[in-house]
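Got a structure here, written out as structure tokens. Questions coming.
With one protein chain withheld, the remaining protein chains of the complex are depicted in position.
Up next, chain A:
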């Protein structure tokens, strides 16, 4: 891996009696798009807040952009762009006014030019006088991204950036992220969406505050130890109920007109599926597990 932009160990944060993040260790290299996955309430937002200096970790240490996350949070803030989960710009200001405010807070030289450039880059120039509160989800997200990029950060932290955004806008958003990463920006993005996870260079999966797995999407699928079969046919609903009774079939999930059957013990699964392979009305194929199967598997192993 190239030089590490984020390198933290043992990050722990407790709210009251609840340990939200438990000994998290992360290494993210320059220019990487790093996906941060996990169910709701798994500590993703808290972890991101600790990385950019909004929260002080109870335990653990590390560096972000070469600065100590405990003592140099003011310096980290200057070079990080953080896009919050919820739209958190001023809805009663126009797009332009919001960006101008951000430019002033970062004390940018040539603030005016920077705002103009950001408006053009993200196609917001025509709407610059519109109030942020009147924008649709996709445009709000675009404006938030423009605001986060205004001070040319080296690291972009995106907390569920595409929640509530339509597929077209999501695709454009990800194209932009890849463009930025190609130019050397490091991006850490949290998400629930598996299709988005597949667009990341590397992934970390966290649940209940702990890191469960880390690696590229292909690696995670290869190393998970799951075997998967796909079956097409009639009356799959009844079949699903039957298959779920098999001890080796951990997951039986409908996908459109087919079922995905996965289990960790390949031999046992094949043996128990034998009688169903024989049925003529069913068409079976051996398949690769999907990321979603992998993560559900990881989570079950955990609980």
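Assume a contact is a pair of C-beta atoms (placed from the backbone, for glycine too) under 8 Å apart; a residue touches a chain by one contact, two chains touch by 3 or more; residues count from 1.
The working rule: contacts and distances are computed from a predicted model.
J.: When one chain of this assembly is omitted, its UniProt record names it as which of these: "3-hydroxyacyl-CoA dehydrogenase family protein", "RlpA-like protein double-psi beta-barrel domain-containing protein", "ABC-2 type transport system permease protein" or "Cobalt ECF transporter T component CbiQ"?
T.: Hidden chain, UniProt protein name: "ABC-2 type transport system permease protein".
J.: Using the touch definition from the top, which of A:56, A:71 or A:285 touches the missing chain?
T.: A:56
J.: If the hidden chain were put back, which of A:82, A:173, A:205 or A:295 would touch it?
T.: Here the residue in touch with the unshown chain is A:82.
J.: Spell out the interface residues on chain A facing the chain that's missing from view.
T.: Interface residues of chain A facing the absent chain: 52-56, 74, 77-78, 80, 82, 84, 86-91, 102, 105-107.
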